[in-house]
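So that we are looking at the same thing, I have put the structure below in structure tokens.
The other protein chains are all here in position, but one chain of the complex has been omitted.
On to chain A.
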Amino acid sequence: MRLYAVVAAGSFRRYATYRTATAAGVFTNTVFGFILAYTYTALWAERPQLGGYDTSQALTYVWLGQALLMACAMMGGGFEDELMERIRTGDIAVDLYRPADLQLWWLAGDLGRAVFHLLGRGVAPMFLGALAFDLALPGSLWTWLAFLVSVLLGLVVSFAVRYLVALSAFWLLDGAGAMQVAWLMGMFFSGMLLPLNLFPGLLGEVARMLPWSSLLQVPADVLLGKHTGWGLVEVYAFQGGWAVALLLAGRLLQRVATRRVVVQGG
């Protein structure tokens, strides 16, 4: 356990080194937050209470999306490039030889990265958004805590999906195409484009059942106070269920994949 904590802390520090890049990222997230906030304002001006949100809830959703975008690595930027590169070059053989669990090792590293991005690129845009717009941020500490638990579960789901896709490099060698598909699915089904409760009919129902809704839609609804009491337990079970299922699938695939590893000398 201590080992993984060290890995996570190291990963946090690694991303914390890039201060200018972080500042530039905050700038970008804020710019996009502003653009989206205005489009949402126009949309909700036409249809107040669309999707069960009032305008300030919709705006909160926008800024939350910007705050979680990098943490959940919805458009990439996570560990996956590195893992796929290690699989492609064969360095993965060294990793498999280490007295540590491969999946937990990468999970710890990715969580360290995610926590840094949550603080480094999440808090500042959210704060600036709250200055410029009327956001529906909860006053209760419990709601914030409940939200953070939901975010953490979302981060694990995000990791588990990307781990599965990265392992495909064992078969495809170049997993870039598979990863691109995964990012597209993540962008679309996380609710980053538009809240999932605005998706029409069957598409909306399916979208809400898929694992990606754990990344943004569910945490946002927790923060907006849509899930309380048993409802909260239910969404935790939904997120946790996907996390466990996908992590187990990752383990299974990893076992199959590592049988394929052929260590070449030299």
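Going forward, a contact is a pair of C-beta atoms (placed from the backbone, for glycine too) under 8 Å apart; a residue touches a chain by one contact, two chains touch by 3 or more; residues count from 1.
Heads up, the rule we're going with is that contacts and distances are computed from a predicted model.
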Taking the list "Thiamine-binding periplasmic protein", "Acetolactate synthase", "Transporter" or "Putative membrane protein", the UniProt entry for the undisplayed chain gives the protein name "Transporter"
Out of A:31, A:206, A:233 or A:261, which is the one that touches the chain we can't see? A:31
Tell me which residue among A:181, A:209, A:237 or A:252 touches the hidden chain in the full complex. A:181
Taking the entire complex into account, which one of A:99, A:139, A:200 or A:229 touches the absent chain? A:200
Residue ranges of chain A at the interface with the undisplayed chain: 18, 20-21, 23-25, 27-28, 31-32, 34-35, 38-39, 41-43, 46-47, 50, 174, 176-177, 180-181, 183-184, 187-188, 193-194, 198-200
